[in-house]
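See below for the structure under consideration.
Shown here: the complex without one of its protein chains, the others still in place.
Now for chain A:
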Amino acid sequence: MEIDPTEHEIADLGPKIKDVDDADELREMLAAEEDGEDRVPVKTLIEDRLETVEGEDEEVDPGDADLDDMTVADVANMVRDVEDIAVLEDLLEREKAGQDRKTAKSQIEGRIDTLRDSDDDEDEEVVIEDPEEKYPDLDHPTADKKHVRALEDGDYRDMWVYCETQQGQLIDVSREMLGKARELMDGYNDEYGESESVIAVLIGDGVGELAEECIAYGADRVIYLEDERLDRFRHTPYTRIFCDMARNGGHPFGREDRAEDDWRDYDEPRYTVFPATNNGRDLSALAQAEFDSGLASDCSDLFIEPADISNPAKTGKPGETVEFQRVLHMKRPDFSGFEYSTILCLDKPGREFHPQGASVIPGSFDVPDPDPEREGEVIEHEMPLDDDWFKVEVTDYDQLEGGVDLTGNEVVVALGRGIGSDPTEGIELGLDLVDQFEEADLGLSRGVITASYQFAGHVEQYVTEERQIGESGQEVEPAVYIAAGISGAVQHKVGMDESDTIIAINTDADADIVDFSDYFIQGDLFEILPELTDSLENGELDIQALAGGASDD
């Protein structure tokens, strides 16, 4: 007896007993406990375990099982675990000699067949058969999936990055992907002694002007297509255009009259990278399906490395490990969320899986520092755009977020909790001052927005988070920023300290804002704001001139 239960607390017996598999040993332990402390819970514990272990022992040994005693279901269960064909054949003989049940025999024979098959499998070369040939009688041999758009012996080069835009600007993830692509391809070219490129793809209305920016962020070439009908993302035209760009002229599944690009001599991209945004997810799925390749969506990291693969479906050589070269490793959280999986998109015998495609979660990579000196080639892609692709018309849309855009103003008048003694009047005074300028608007500190102040109806609409300036609001850099009754907390400061000229109005000369203002007017905003408005109205004061004369320190 290895474990003497009387020497243990019940607490540590539980786990220990789980490892005891020998019924005799357990009986010995039970006896020891009865002679010793005789604790009821301990005995139950041992008895429970004994039951489990003996239950296991009762399993029949197929070698000397008495088939006459067994139902067909028992036989079926028993043979499922038998791996040895000789034992099964012996069973079959005995069944024939005994009850000779057809159903029992077919269970045993079935198991023998399975084992023979799997034995055979092991030394067979994987034969690649065209599904149409394999099942000539079926008109859709593999349901609807026809592997018809993958290339045979295709040439693949370069990393293509789809750069999404919003409101005529590259979105951050586009810059992040370009930076990552640059880093990956530099490494790749070093490793393999190649000179493959990063290609940025721009599709939209007036996107050509972003080409230089793509180059600054790391692209070697930018391919763009602009058309005013492309001002919003649409599935059909965007997918068609992306694929037409990617497939060189003469591609078996491409547009017939597409000319060959003079700048390249390959059929399709080696790698494609898309943003995992709403639009990018759609486009990546559609485009990769059109290429008949795979897609690793929502990746959080990418790297290029060789991979050792032993899956015979991929290598075509059972039992052998083959090193695949230039494999894009696409890391993504797996479905449980616990772990990361690395997805590989590998060719297999008779079937190529290219481009190796990924979509990337925004924020996974850093935005690189742009290098305005970088040089690259900009190519406008030409192709006919079929009117049919635009049959769906966008009649109306809403822009979420940013209802009030305070950026781009010449002057921002911002109010803080200094308006507390009469909040409604404070807002009115601020608005009066705003009216004195061509391009000006009202901003607020968070302190005002989250206060319990009650505002009269006509100014209430102005007191919303949309006007908040600072860390968790908007960042502005107008020529003139007038901060009235704002203390200058660091979270507010980061939203406005890039302003050219900062004018602070505060009763407290020690307020933090004084430290980073160009002009400080000590006093009550309820007096100062109307004075400012008046002197502007009368032309006595020219704030812009003031701004021009201010130094930044």
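The criterion applied here is as follows: a contact is a pair of C-beta atoms (placed from the backbone, for glycine too) under 8 Å apart; a residue touches a chain by one contact, two chains touch by 3 or more; residues count from 1.
The rule we apply is simple: contacts and distances are computed from a predicted model.
Its record in UniProt calls the unshown chain "Electron transfer flavoprotein-quinone oxidoreductase", which is the match among "Electron transfer flavoprotein-quinone oxidoreductase", "ABC transporter", "Queuine tRNA-ribosyltransferase containing PUA domain" or "Anaerobic glycerol-3-phosphate dehydrogenase subunit C". When the full complex is taken into account, the listed residue touching the unshown chain is A:S452, out of A:Q167, A:T395 or A:S452. The residue from A:S487, A:T501 or A:S517 that touches the chain not shown here is A:S487. Chain A residues in contact with the hidden partner, per the touch definition given at the top, are 10-11, 14-15, 17-18, 41, 44-45, 48, 336-339, 416-417, 420, 422, 446-447, 450-454, 472, 487, 489-491, 512.
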